[in-house]
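The excerpt is restricted to a subset of chains, each kept in its original location.
Letters A and B mark the chains in the order given here, with residues in each chain numbered from 1 onward.
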Amino acid sequence: MKKVECIIKPFKLEEVKETLANLGISGMTVSEVRGFGRQKGHAELYRGAEYQIDFIPKIKIELVLPDERVAEVVEAIRQEAATGTIGDGKIFVHGVEQAVRIRTGETGSEAL
Amino acid sequence: MAAAGLVLALPGFGLAEEVAINAAEVQENLNFVWTLIAAFMVFIMQAGFSMVEAGFTRAKNACNILMKNMMDFSVGALGFWALGFGLMFGVSNGFFGTTDFFFSGASGEGEAWNYAFWMFQTVFAATAATIISGAVAERTKFSAYLVYSVFVSAIVYPISGSWAWGGLFNGSGWLENLGFIDFAGSTVVHSVGGWLALAGAIVVGPRLGKYDKGGKVKPIPGHSIPLAGLGVFLLWFGWYGFNAGSTTTGDTSIALIAVTTTLAAAAGAIVAMGATWFKYGKSDVGMTLNGALAGLVGITAGCENVSPLSAVIIGAIAGVLVLYSVLFFDKIKVDDPVGAISVHGVCGAWGTLAAGLFDTAGFSLQVVGVQLLGIVVYFAWAFGAGLILFKLIDVLMGMRVSKEEEMAGLDFCEHGASAYPDFQTVRLGTVFTPGESAGK
């Protein structure tokens, strides 16, 4: 099994979720993060003074998948999440040794 | 509920004619009703100040702000009862009043009016103290706050207040005798609060992180603009009591005051908004809110002796003044989280001058001269007394919390509390909202 972790622009979440659902992905875990990267943040204004914002809201999606589905899913996310502009985000993949479904105790791919 | 003896006044009982009440007595009753309702409206300004100050500071200090506002009114009311009222409105020794402490003069015919007048003046005194709390927010020890709160409401504010307003009751003030115009307190209340705030902000020093290593200003945005906005509306509402209620008489003169108050506030808000839009390409919410307050402070002195048109001009100028004043104090490293010094101190001075310049009685150099004298004298008094008071407190008990406490927030350190336990409130620098335009 692998874990696919992707950082995307927040407003892309809905579309990525639907793409994944269409691929038959039945589960994922989402969280709110803030990114720092090439996309540089903007100036804001507060009571007559400007200041820089460094961290930009992003959404992190975590998916654990059987090895054989990884390539396809990564590609699907990439296509759906891309806008072609800086800050579109990243996809990281790494190994998962074990998965357990808490409800039933099933393990491995069965648990996903 | 109405005791039996009041039945005369209960309508619908057919008894009304039995006891003859004359028009002057009814007018007196009306004056009480009006003055007290106005006082209650000014009371709600405490809620307004709380919301503005809490909204313009960080979530980790929100409980502390509420505590301070709750306490400066409470402590101020007791202090003004014990000492302040007498110093301000007792029979004067030329510099301050020396009678009427603890309602000692409240007896006989004038007793009821003594209470009504005290009520109205107490909410004013509390306003002066509250103004400071915004300027020294997010880093001042709560115990130090309590101490200076007592001193301000019970001593500093009343003494100088007696100079211009003592004659409204048993006192008599040297400045009012010169003809000083400050109808509802641009100087007597707001500037005094503002200059004390200036002294406080200087003594306590800027918040950690307000200036970077190079000395550049790093704004620290307030944690809830909706609460700040609500606060400004509540203040504006209360201000009608503040200005129009200062007649302490329910008569037709209150109408013009309501009008000038409205127009000046509106002009202040519009001009402050326009100025930021012009300067930064975007209209700044916080400064617009400050602009409305600036207009209100500006019109307070002259609300009953300037024309509606003059009110618009006075408010508009206050709206620009507040922006540049905020930038100025930021630059000279006086850190005022809510803009209290600019709104109340600077625009209060401007309003006092304007009450002379735009006097509907006609322009007179002498009047303007007295106004300038008043502005200077009050600055000297409030800023001077403030510096001494805050320095003394700093030496004796410390004005400021430790660095660690400031980082952790006053809510936790001073009150063991969290303002928003159900929310994560970590500030990673301010953030964008989702859906930010791609790659901009």
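Operating definition for what follows: a contact is a pair of C-beta atoms (placed from the backbone, for glycine too) under 8 Å apart; a residue touches a chain by one contact, two chains touch by 3 or more.
Please read all numbers here as calculations on a predicted model, not as lab measurements.
The formula for the complete complex in this structure file, using the labels of the chains on display, is A x3, B x3.
Keep this in mind: only the chains that are shown with their structure count from here on.
Averaging Cα coordinates per chain places subunit A and subunit B 50 Å apart. Looking at the complex, you find that subunit A touches subunit B at residues 9-11, 34, 39, 41-42, 44-57, 83-88. If you check the complex, the residues on subunit B that touch subunit A are 56, 217-222, 276, 280, 282, 284, 286-287, 290, 323, 326-327, 330, 339, 428-436, 438-440.
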